[in-house]
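Left out: one protein chain. Kept in place: all the others.
For clarity, chains are labelled A, B and C in written order, and residue numbers in each chain start from 1.
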């Protein structure tokens, strides 16, 4: 933290700020320039200090917070890319990982149809929701445990791994029995008790960015999970809320290169939620890969027009096949492959 | 829902849209103008239809969603103001209700000092957090159950009612044993399972607007609670996330008159979280009341400079007394009193 | 500017950053803590340095920009409030200044009706647009020079001063012939050539905040005008663009106390554009005054339902009278009067 004093601040005001810093158990480095004095605050865990305390003191012009180094999630202490492995499937290595499947698990027939087709096209992980948090209490809420069984069975038949969203802390052990990767939704990104629990399970966690979360907050949420013991975290960009209403969310593609630079964790993108519209999924999926994403999480449905959930943003199996073909062309441009 | 066809849409395209509407069990009202055809979709529960399904059909120019009537939270079916009562304290009536107290319960001494002073100034409800969801795992997490006991005891000694935040579904019955009003934080506003549980308790719920929630989403969240059986809901504006960084959040004062017009539920404002800075709390508290708020939720601490949580946005007891004096002048301008 | 090095930055990397700072003609204050080195950059006009240049250098963790002191617009060098005077009318003193009138000047009859009524209620400045920048080329574009004549005549008959928007640099001298205060619209807030021209005229300038401008940018725009020679600047909050669609803009009431703290310039609010809806104007006008605004800019029309421009956000003369009555009650709460 750096405290910038006003040009007219008195010596007493500077002393009082230095005393307040010391009072909190930190060291204050005073540096007096021609126009004003700057006080650097150093010590372990400076991040626990609330900068606003100093903002309110007399003579203070501005308090600048040094962004946290993210000891666990950041690149500073871990320069090499983390590769998350689930059996022989990896996320974060040379290959681009495709996770595809319906928004919600609806039936054995549906899962078989989707699993067969996405596996054929190039996906290695099957997605599908068993518990659906819905805006309306009247909407389809998912098949629950039965959905997990159907998802696992379809994946196993086609040599796919399984990812599914865990909605509530209470479901964690049930989820771990059926899935390979736990998906955490945007609305839970800052549910801190939940994050701590996720730190204690032995499954990789795909953490979605909250709808109004900064990239720094996303990395802090990952740090929470890692600090609690689980280092297998995958970051996921899925769109943020802005003033633009033409899309449900504004997919922040630049988040991908920024996260890749600041963190060693794998970064994937979800163009289905990122746009909310089927005909925008392919362009945004290509864009994410071209920008450096390590993988994609995509909603594919064998009959999206009759899907029980999010049909309009689900693509047809043929579109997924077409996308895989396009990505095979694009990936080598940046030294990757499918 | 209203489906607007392109000017050049063919008769077949119109027929296909009408068929799709009927297919979903709704009535389609076709109205053909000189320049284009408009299809009105009516029937029970139209809100369950996903407008994007029709956006993707050929010949469709645009799909307009009619905002939900909020059967329970809206004014349409309930024109009179709801007054939430807790013993002899009311929220939503002629009197402006002041809820004040520290961010976190820290000790018996602190609670006694704050309770005595805010009661003297004019507050009728004591606030204080026992469970604190913190961005950092290293920050003070609250006193837990013991905090609730201290809060209740201090309130009782000074004839105050009690409000406190419930952070996790699992704490609900414990909370109901100690508090009069359950506070739901911004991060839980769209935790739908939680909202359902809140519908089943016999305590009023103060529901805070999510950091990036529209007013329509806030009302839908209230509808969730009410639909599950609890009609005692208080809405709370506490700032939204915008591009402006001078304040932690941008307090949306206009939300107050808008919510009051659309809903019969009481509306209060939280200028402490809404601004994040002590010296902005009084101006924004006055503004909220002048704009028509039914009450305020304010952080007051007897020693904010040593508070364990959110000290910089907590005001001193003397500031709270000063504010009460100002509000006594302002309230009559709009036919209210303290 | 403060450059924070990575904990692992090498001595060579630090040296290279220091050299780059010196290279630009600034002094570098190096301060080496236990965990990392911090380099303070001081000297005249540091603000001209682009922080991104250092962000890109090896070993740099983060570059923190110290916000500008606004030599002219800021409080640091000018602690006392500026009071802008136009004859016997002041903006920024003890009295709250009401500027009211129609969005567009339409006719002599309209101006007479509005001027007579707002003068009676308590306004001291008459507003009215002669040149209207409209989103649609087919909308009413204003009466032009004739509008200015009608505006001036109506104001003079009722002892009012005149404010009107100058839309284009080319109109400046014409405007100065007819109006007392030049209004600059939100879309022109960062039209820098225009700002320079405004610095050379002998009329106070009311500068509206851009729709997506931070408060710092608003103060920099004021600084531009002042630096070019005109110190009579009035700041105006009129709503910012956010994700919320219930109002045209989100009026940022907290901008008022923040601007008042950072700057000595008068701050007024425009609740008509800030909300876009007639029935929200009164609550937001009261809120602005309660939060400390020095004045209001309000659209009043004698027949808003037939107004040629912005009728739905214009209030009736009776509503303006009612508002003035309310403000007479509220103002003393903060030591002001109408």
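We take it that a residue touches a chain if its C-beta (ideal position, glycine included) is under 8 Å from a C-beta of that chain, and two chains touch if they have at least 3 such contacts.
Quantities reported herein were computed from a predicted structural model and do not represent experimental measurements.
In the entire assembly, the chain absent from the figure touches the shown chains A, B, C. Annotation: of A:8, A:22 or A:254, A:254 touches the absent chain (contact as defined above). The chain not shown here is touched by just one of C:146, C:305 or C:318, and that residue is C:305. By the touch criterion stated above, the residues of chain B touching the omitted chain are 2, 4, 6-8, 27, 29, 31, 33-35, 38, 40, 42-43, 61-62, 64, 66-67, 69, 76, 241-243, 245.
Contact between chain C and the absent chain runs through residues 45, 47-48, 50, 52-53, 55-56, 133-139, 167-170, 187-188, 190-193, 196, 211-212, 217, 220, 224, 227-228, 241, 276-279, 305, 310-313. Across the interface with the omitted chain, chain A contributes residues 212, 214-216, 240, 242-247, 250-258, 261, 274-275, 279-280, 283-284, 286-292, 326-327, 329-330, 332-334.
The criterion applied here is as follows: only the chains that are shown with their structure count from here on.
A straight line joining the Cα centres of chain B and chain C is 31 Å long.
With centres set at the average Cα position, the gap from chain A to chain B is 27 Å.
Taking the mean of the C-alpha atoms as each chain's centre, chain A and chain C sit 38 Å apart. The set of chain A residues that touch two or more partner chains comprises 241.
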